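A single protein chain has been omitted; all remaining protein chains appear in their positions.
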Amino acid sequence: MLRHFDRDIEHLKELLLRMGAMVEEQIHESIRALLERDSDGAQKVIDADSEIDRMELEIDQHTISLIAMMQPAAVDLRFVAAAMKITPELERIADLAVDVCERAIELNAEPPLKPLVDIPRLARMAQDMVRQSLDAFVRRDTALARAVIARDDEVDLLTEQSFRELLTYMLEDSRNISRAIRLTFVGKYFERMADGATNICEMVVYLAEGKVIKHSGGVHDTD
Amino acid sequence: MRKFKSNLIITLCGAAVLLALVPLAMILFYVISQGFSALNLAFFTELPKPVGEVGGGMANAIAGTLILIAIAALIAVPVGVLSGVHLAEFKGTRFSSAVRFSADVLNGVPSIVIGIFAYGLLVLPLRRFSALAGGVALAIIMIPVVARTTEELLRLVPGGLKEAALALGATRARAMFTVILPAALPGILTGILVALARVAGETAPLLFTAFNNRFFSTNVTQPIGSLTVQIFTYAISPYDDWHRQAWAGALVLVAMILSLSIIARLVTRRLERMSRG
Partner (left out) sequence: MGDTKITVRDFDFYYGTNKVLHGITLDIPKNRVTALIGPSGCGKSTFLRSINRMNDIIPGVHVEGKILVDDQDVYASRVDVVSLRRRVGMVFQKSNPFPKSIYDNVAYGLRINGLRDRRKLDEAVERSLQRAALWEEVKDRLKDSALALSGGQQQRLCIARALAVDPEVLLMDEPASALDPIATQKIEELVYELKNNYTIVIVTHNMQQAARVSDRTAFFMLGKLVEYDDTRTIFMNPSVKMTEDYITGRFG
């Protein structure tokens, strides 16, 4: 017998996935707009952000209402708690995509500084991690979640590398500074997207195993 | 010390019970030992022989007793049960209190007085003794017992059943007769059978209503024999043979009453088992 409560949980999951799909789309479009220097595309991403904000509010209402009305317990409670924490992460990731697009529009006003190598790699890594974190959530796949968390170190290294390269451009010629700084910001934004993805994965482990692994160094938690 | 006192009390209680059972045991012993020897087929099938002749039986008396309690039941059961129904449904009214009080008083009236009443009511106007008058007398004795038993048992039925019936759209009458009364039926039947057993053993009221009849009769407008009156008649007679037959009659009477009680128990248990599932 399907509890009518289970339908509500399914609905919540659907809403979360829909929001996740939209956020992934935003990331994808922001990368494209950056690399192809498409200011119109960038503007579209900025405009679409309000829809994501709306979804965050809708899911918030839904989760609180679920707690008040259904008194979920055990795995159901952890699911609702996880949903409440994942939603703002997704919204922040979407805001970061907007930030990338704002910098892209500014960069398009000047000629390109250099062929972009590290930043696209960084961007794809962040995009992959966000997508994988949502997959892990849907499938409650803790192995995948832990793998994503492990990649964060790689992302940090790449960001550092990109920054050092841009630093040399800044030191070379003071006319490069504004573009280099904007590109540094862009790198930072993607790095923070990756952080968001790891937060989501920590939530997935909590949901599936009831284990809280955040603030503990992630992969190195003891059993 | 406390334990000793407790055991002492328990022993005394046990002794009191035994004391109470002794008369019953003695009666049974006497009746069985004296009456058994006089029992034979003739006792159940033959009519009393004329004075002086040996032999014969009490066939008419046995049949008479059965007919009398049948008449009594026919009158007392509907009247008694319906009275009980009224008392249970309308328990607060002044009328019910009056009825209840009257029933309790009637219960205490000596059976011979009831007999005289039936004499005045049915024997004098019709100018003859009759089985009908005897049956009526016995019915009057039964009615208060049946009514009060019915009332008590109806009250014991959980109130939730009545509520459920009413909530389904039954009128109070419907609820009573389709739900509450059937639920109380095992107990009510027991009460009726116990009352019947009691009146089967009555003698005094029959003396001036049904009187006696040496012959076999099923006519309710004629006098009719009964075990109790027959036993009385034979016991105070000077004939040994009749004394023997009186014992036998007593034995049959006790057996009949015992059977009624046992049937009451069996029927109740059967009905209760059916409704309990």
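General remarks:
The letters A and B name the chains in turn, as written, and every chain counts its residues from 1.
Everything below uses one rule, namely that a contact is a pair of C-beta atoms (placed from the backbone, for glycine too) under 8 Å apart; a residue touches a chain by one contact, two chains touch by 3 or more.
None of these values were measured; they are calculated from a predicted model.
Among B:V79, B:L106, B:L161 or B:V220, only B:L161 touches the chain that is left out of the view.
Considering the full assembly, B:T178 is the residue among B:N7, B:T178 or B:T221 that touches the omitted chain. Contact between subunit A and the absent chain runs through residues 1, 3-5, 64-65, 68-71.
Although one chain is not displayed, subunit B still touches it through residues 92, 158, 160-161, 163-172, 174, 178-179, 182-183, 274-277.
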